[in-house]
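The block that comes next holds chain A.
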Amino acid sequence: MSALILPAMLGGLTTGAIYALVALGLTLIYGVLHIINFAHGSLLMLALYGVYFLHVWLGFDPYLAIPIIAPLFFVLGYALQRGVIAPFSGGKEQNVLLVTLALSIVFDNLALYFWTSNTRTVAVSYAYTMVEVGPAFIPLPKVIAFFAAMLCAAILWLVINRTRIGKAIRAVAIEKRGAQLVGIEVEQTYAVCFGIGTACVAVAACLLIPTFYVTPQVGYAFVLVAFTTVVLGGMGSFAGALVSGLLLGVIEALCGLFLGETLGQIGIFVAFILILLFRPAGLFGQRTA
Partner candidate 1 sequence: MKHATLGEWVLYGAVCAYLLALYALPSDVWLGFTINALIVTVLSIAWNITGGYGGQMSFGHAALFGTGAFVTAILQVRLGVNPWLAAPLAIAAAALVAGVIGALSFRYGLKGSYFALVTLAFAEVLRILASSFSITGGGQGILVPYKAGVENLQFASRVSTYTLALALVALGMLVTAWMQRSRFGAYLIAIRENEEAAKALGIDTFRTKVLAMVLSGAIAGTAGVAYLQTFLFVDSQIAYGASMSVEALLGPMIGGSGTLWGPLVGTLALHLLGESAKELVSGAPGLNLVLYGVVLLVILRYLPDGLVGLARRVRLPRRAPAASMKEAR
Partner candidate 2 sequence: MLRVANVTKRFGGLVAVNDASLTLEQGRIVALIGPNGAGKTTLFAMIGGFLTPDAGSITFEGQEIAGLPPHAICRLGLTRTFQIVQPFAGLTVLENIAVGAHLHHRSRADALERARLVAEQVGMGRMLDQSAQSLTVAGRKRLELARALATEAKLLLLDEVMAGLIPSEIVEIVATIRQIRDSGVTILLIEHVMQAVMSLSEEAYVLNQGKMIAHGTPKQLVADPTVIEAYLGHGAAERLKGGAHA
């Protein structure tokens, strides 16, 4: 067993990178709009189908699909926030939650209707190309996802901290009213923010699919972990999402190793509860109450 710890941790890190990728978009949405976006998993599912069909119909490599899928999903996210979530929720937090829930029901079942519940995978030649890291073999796509997660977090950080729209997003996140007073269009900023978050999830889909599958229900597998990652990292913190995603991957891997995979899942949720109780602002957040 002890010989497995290191490879398990390395494996956990690469799984964690995927959690981080999925959570990056969510943390932006959570941090700025202060809403629980239950449709996040469904958006991931839609993006996975997007990559899948680009691959099957047009022969796109999943990685090369990023420049197509990501802008597409930015537009989708923008339109959802502008056209559905904002007007339908009337600005009430609890309604936002229900609206996103209803959206996820709609998306999941549209997918079921159009694409059936067949499990689909993308067979790429490099799925079995292994990279030797110390005692462990790690599939190349996971190594790529690992570094891509860091790159994404860095890019997001730059966008938020070094651009005009980023400045607006930060202003809106901190003080909606104040931002409004200085002439920032809050609704517009929210929508951009939702768009960026959705684009992130699309990138995650491209990086995920070489080692995963897609079905209409695939989002459920990630949505809870993504929330955990966001809370653990501190809402709105990209570095936090990255680190906590990796950490959760490792926690999950080690708990799985020592408690068995079934009981081992408990590790993530216990960590989640403890963090919420004792450090609700997360590892990287400031406590605001």
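Basically, a contact is a pair of C-beta atoms (placed from the backbone, for glycine too) under 8 Å apart; a residue touches a chain by one contact, two chains touch by 3 or more; residues count from 1.
The set was built so that all candidates are chains of the complex that A comes from, given by their letters.
All values reported here derive from a predicted model rather than from experimental measurement.
Participant: Among 1 or 2, which touches chain A when you look at the whole complex?
Facilitator: Of the listed options 1 or 2, chain A touches just 1.
Participant: Okay, in this complex, where on chain A does candidate 1 touch?
Facilitator: 30, 34-36, 84, 87-90, 92-95, 97-99, 101-106, 108-113, 216, 220, 224, 227-228, 231, 260, 262-263, 265-266, 269-270, 272-273, 276-278, 280, 289
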